[in-house]
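Following this message is one structure expressed as structure tokens.
Note that one protein chain of the assembly has been removed; the remaining protein chains are unaltered in position.
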């Protein structure tokens, strides 16, 4: 039986986010050799509890760098919790269009942090003809600010 | 001279959003034959001024449907204004990785509307070897809610 | 479609609008938000 795009996407989401918690050292197995990942930059005094709206991100290229990233940050990665609001997907790739573009939106948090609004985009590359095996070629985690301050235009000096 | 990925992305953004205002009937020329687009659904009493946080979207497949969409909604499309906060991009596609994944975040509005927070994802497919000609294969516009109401847990009845 | 090269962009970038247009629309959004700020959504954990 051939899986539908939706079935592949939903299964992927459970595998990806589930592995973060249960088996973070094996996260990099989900990615292709040349994958590009934009994820949370935990370096430089990382702190999620001082009132900032968005978190810094870092870009990693290649499976080896991705593996190092998830292993270095195992404590933070395995404590990530999510409220997923929506999941949109489209077929993408070459003529066969059997790759999948996924956009997930929601809020992300840790045991002792506030929530952070995010949109995460994935491209999954089909690595078998039967639509049953995929690897991530792109993973972009993007934080969305929600500031509330009032904007006031200063009159020009005459 | 070969353009950098960043140059292609920035030029694309100016072409895409500029054409919405200046030449919306030619929007569909930017897309590939089999492109998939998720954009604002202007049907069914569309109204952006009644306090809703997110706008309904519709999925269109194929250049012909995309052409019809932009032509039908020419008044609304040509009045779209944007404040773009950020633009992230990664190389994607097959072994050559000369396609581009773009994520734009910001706020979108019309002449008489409030702002709407969004994240828009594009996949650009390279259609020439010199990195100079691209078409959009995927375009997903996603609205991000920013509700503020307080959540209160109701105690279980004993 | 053919593209000619743009080297840099500055963010925030206003497209088809200026900063004044944006501030007007943003204040409408702020009004809407402030209206719902004291509303309460009851969650039943049963």
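Read from first to last, the chains carry the letters A, B and C; within each, the first residue is number 1.
Here is the rule we use: a residue touches a chain if its C-beta (ideal position, glycine included) is under 8 Å from a C-beta of that chain, and two chains touch if they have at least 3 such contacts.
Owing to the predicted nature of the structure, the values given are computational and were not obtained by experimental measurement.
K.L.:
Considering the full assembly, with which of the depicted chains is the omitted chain in contact?
P.N.:
Contacts of the unshown chain, counting the full complex: A, B, C.
K.L.:
For the chain left off this view, which of A:20, A:35 or A:101 is in contact with it?
P.N.:
A:20
K.L.:
Where does subunit C touch the missing chain, residue by residue?
P.N.:
Against the left-out chain, subunit C lists 19-20, 23, 34, 37, 43, 45.
K.L.:
Please output the residues of subunit B touching the missing chain, sorted low to high.
P.N.:
Given the touch definition above, subunit B has residues 148, 150-151, 153 touching the missing chain.
K.L.:
List every residue of subunit A that touches the chain not included in the displayed model.
P.N.:
Residue positions of subunit A that touch the missing chain: 3, 7-8, 10-15, 17-18, 20-21, 29-30, 51, 53, 80-87, 106-107, 109-111, 113-116, 132-135, 146-154, 156.
Going forward, only the chains that are shown with their structure count from here on.
K.L.:
What is the distance, in whole Å, between the centres of subunit A and subunit C, each centre taken as the mean of its C-alpha atoms?
P.N.:
Chain centres of subunit A and subunit C, defined by C-alpha means, are spaced 22 Å apart.
K.L.:
Indicate the residues of subunit B shared as contacts by at least two other chains.
P.N.:
85-86, 146, 148
K.L.:
Return the residues of subunit C touching two or more other chains; collapse runs of consecutive numbers into ranges.
P.N.:
Within subunit C, residues 26, 33 contact more than one other chain.
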